[in-house]
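One chain of protein is taken out of this complex; the other chains stay put.
Up next, subunit A:
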Amino acid sequence: MIQVSNVTKKFGDFIALDDLNMHVEKGAIYGLVGPNGAGKSTIIRHLCGVYKQDAGQVLIDGQPVYENQAIKSRYAVIPDDVFFFTQANTLDMMKFYKNMYPRFDEALFKKIMDCFPAINPKKMVRSLSKGMQKQVAFMLSIAARPELMILDEPVDGLDPVMRRQIWSLIMSDVAENGLTVLVSSHNLRELEDVCDHVGIMNNGKILIERSLDELQTSITKIQIAFEGDMPKLPDDITVLKKISNGRVHTLIVKGEPRAAEQAIGQMNPLLMDVLPLTLEEIFIYELGGENYAVKDIIF
């Protein structure tokens, strides 16, 4: 759905995007993670057709985005700081979106509105709380029936209940209509439950981009205990980290977990447990030496 190839963007002498590559499959929920200043908002503005890249290509569904009215009508954007016209209430904004997005579903909008009873549709949107404004933005965007939703720090400022409600709306749209979602956040934990693909950005580049399944099968945590000292492990097992506590050793092993389990099992350990890693643990071990900024997205 999204194909970003070798995109470079400079602001004066500052390189905001540095030969960036990114790929988002249709129907995926892609989490774009990175510390502040990594370039997340910049690449999102390229995807929205706001910025024009200095070099490279930004394609959505195979078409360039910049000044492409047709492709823009197929996706909806919710920025971190949502925008509404002065003096406009929710119904005014609904009319505006209805005129802007050819697939806007008014009936769906009214249905979604029922899920947010606290919002008075006749009240000026700008006078609502930040959380409510975000809710209105979600209602409008979902009702626009987009094929792609681009969300920049989407649930910032929302309470946990409202976060869950909004994510459930999005997930059901993904499930029912094959919606593709690109969501950026500086906090990995927030995306862990909803994303199926993750890209980590830093210094204007994507450092790593994989599906969660792929990530979770590439690194394993194995807890083992031996009667005496731990024997030397076979050379084909790559240990990223080893922590010993008495006779109990915790190994973070890179590679196929079954092969590692088999190889260690042949060494007759007293105890052997293969444990799943959280997403944040995976990224710590995968990228721990890459850049100190990785810590910023996890802790």
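Keep this in mind: a residue touches a chain if its C-beta (ideal position, glycine included) is under 8 Å from a C-beta of that chain, and two chains touch if they have at least 3 such contacts; residues count from 1.
Methods note: contacts and distances are computed from a predicted model.
Missing chain, UniProt protein name, picked from "Acetyl-CoA acyltransferase", "M42 family metallopeptidase", "Anti-sigma factor antagonist" or "ABC-2 type transport system permease protein": "ABC-2 type transport system permease protein".
In the complete complex, the hidden chain is touched by one of A:Ile15, A:Val50, A:Leu108 or A:Met272, namely A:Val50. As for the chain not pictured, it touches subunit A at residues 11, 45, 48-52, 67, 69-70, 72-74, 77, 79, 81-83, 85-88, 95-96, 99-102.
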